[in-house]
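Report on the following structure.
One protein chain omitted, others in place.
And then chain A:
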């Protein structure tokens, strides 16, 4: 088991076409971002709706949202992914099943499964943050809006949500970063995102330490730059007169 260090390996030919290993990483990073961003949009939209539902003064509505959160938080992400990828297509009507299993190419169907899975999984977490944000606001806000004749949707849309979102930016940031990290499970259903490309590079080149070091550096840089970006956003939109509330 002799190991040949070679940090120049990334610029070497992969032996597949005219690609160098670095091209694989770029392609992988592209998939990682494509999964994370779309999943995050789903999570943010659905999570916000669920978060509002949990705070609405109606037992049934808030109960539905609570069930959703508990269900999606207590099943491992990988099990959820397998359910979306293997089980759900079998439940579709026959013609849709055929379209999903035969007409779509394998990458597209894996991508769809992963994005839906990760979006719904993260929505449960976003929901909890949105709920915390809304509940962290002084009750007087809601009463004052009501006294001014706002209807419930207006209270949420014009008064509560604009403030809640600004309070929960830090915990939302960490959820956003989690989506990027969690997107690596896509490698287990054959999508060639960053981790899968790294594994492939390690296997092809036999330079596994270099291959994984570059991958960790990419994840690390991605994380840090997103964090810095969100910190800037946070400062820009901070609610005047509040010490930051909620989350870590």
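Structure notes:
Please note the rule applied: contacts are C-beta pairs under 8 Å (C-beta built on N, C-alpha and C of every residue); 3 or more make two chains touch, one makes a residue touch a chain; residues count from 1.
Criterion: contacts and distances are computed from a predicted model.
According to UniProt, the chain absent from the figure is "Glutamate/aspartate import permease protein GltK", selected among "Uptake hydrogenase small subunit", "2-oxoglutarate ferredoxin oxidoreductase, beta subunit", "Glutamate/aspartate import permease protein GltK" or "Thioredoxin family protein". In the complete complex, the residue from A:55, A:132 or A:184 that touches the missing chain is A:184. Across A:63, A:76 or A:190, the residue that sits in touch with the chain not pictured is A:76. Along chain A, the points of touch with the absent chain fall at residues 1, 3, 70-71, 73-80, 82-83, 86-87, 90-91, 177, 181-182, 184-185, 187-188, 195, 198-199, 202, 208-209, 212, 215-216, 219-220, 223-224.
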